[in-house]
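The structure's right below; bear with me while I get my questions together.
Each chain you see keeps its place in the complex, though not every chain is here.
Which chain is which? They are A, B and C, in the order written, and residues in each are numbered from 1.
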Amino acid sequence: MLITRKVEFSASHCLSSAELSDAENLAFYGPASNPNGHGHNYIVEVTVSGTPDRVTGMVMDLKELKDILNREVLEPFDHRFLNHEVSPFQRVIPTAENIAVEIWRRLAPEVNRASAKLHAIRLWETADLYVDYYGESAS
Amino acid sequence: MLITRKVEFSASHCLSSAELSDAENLAFYGPASNPNGHGHNYIVEVTVSGTPDRVTGMVMDLKELKDILNREVLEPFDHRFLNHEVSPFQRVIPTAENIAVEIWRRLAPEVNRASAKLHAIRLWETADLYVDYYGESAS
Amino acid sequence: MLITRKVEFSASHCLSSAELSDAENLAFYGPASNPNGHGHNYIVEVTVSGTPDRVTGMVMDLKELKDILNREVLEPFDHRFLNHEVSPFQRVIPTAENIAVEIWRRLAPEVNRASAKLHAIRLWETADLYVDYYGESAS
């Protein structure tokens, strides 16, 4: 049984690689390489797996999941310029792929300490583009 | 090949466990433990698997699937207070998890009698919360 | 200039008129007349009008609007059986029309005390049905 909660944050990012020239960055990332940044309303779907508890009928205490999401994702990411203010995006390019990996890295120990297990992160960057990450073993 | 049909029903539920005190129920479920109930527009996504028929090009007769969904889910669940009017929720807490299991239990024999196989139930309780159930063997 | 904020609450209601017989209620409201109630995820769009403030660039302080919506709508309506727990629905049938009027009645003095003016209430009962109310003078 899987249960998924959606949350949303607004952030800026800029896509350019330190290993590429400005011209290469512009050619590859297009206007997304603008160093001033641009932003998105990111939607995160966090999926945890488990068996419904015999007494409560729930896979996980949803208030606990909400607290974890607020503390580990919304507070650090919301209203931030990811490249400048959120680790490790000073040195890791904040593509949707890398943001999903980082959200997984922050959530997995917290969710797994509860009775459930982190199963997947889906990150929507726009209404037409999303990534799914299932952790290292499944990559 | 998977094919999924979405249907919607409106129902009430109340979340409280007979094995917990009133104070424990309020602490765990919050306002959802209100015994008068509260409600949702539940969205059910029913996914069946199969191979498209060589003649019809379809995994399953969609009219037959629609009839099954009407008879097994919409008629018994729609416009009901689940805890009082829909079995087994007099004794099983109607969390999203348990409702999904019950919908699976009702649909699986009917879908499997047709040429397809029930693959998954996704139940949305709100726009931000859904569960996925794949049957016992996959739980 | 209009600005609109959407909020959501989950509640139960039952549609039956004290002035109609049970048979008449069933004939008119169908399964929505079930006295045990059924529920919805109601979405409220609250629209206020005003001129953007010269200094802040905003029609209204959005934190103040959020506080008003929490206090006047979400706290009293969310997770409630409207007919039994929210005034005046003990005696007024909680149709979408009447809920919208009541939300207007509760919000108008609070919004108008701020620098803005309540312009409209849109209430979605399901994804396929909504009402718009513009206050008495416009009815």
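Here, a contact is a pair of C-beta atoms (placed from the backbone, for glycine too) under 8 Å apart; a residue touches a chain by one contact, two chains touch by 3 or more.
Please read these numbers as outputs of a predicted model, since none were measured by experiment.
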{"item": "Copy number across the full structure, from 3 displayed chains", "value": "6"}
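Here, only the chains that are shown with their structure count from here on.
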{"item": "Touching chain B and also chain C, the following chains", "value": "none"}
{"item": "Central subunit by CA centre of mass proxy", "value": "B"}
{"item": "Geometric centre distance via CA averages, chain B-chain A, whole Å", "value": "29"}
{"item": "CA centroid of chain A to CA centroid of chain C, Å", "value": "34"}
{"item": "Set of chain A residues in contact with two or more other chains", "value": "none"}
{"item": "Residues of chain B touching chain C in the complex", "value": "8, 10-13, 30-32, 34, 36-41, 78-81, 84-85, 126-127"}
{"item": "Chain B contact footprint on chain A (complex, rising order)", "value": "1-7, 47, 51-52, 55-59, 61-63"}
{"item": "Chain A contact footprint on chain B (complex, rising order)", "value": "15, 17, 19-20, 28, 30, 92-98, 100-101, 127-133, 139"}
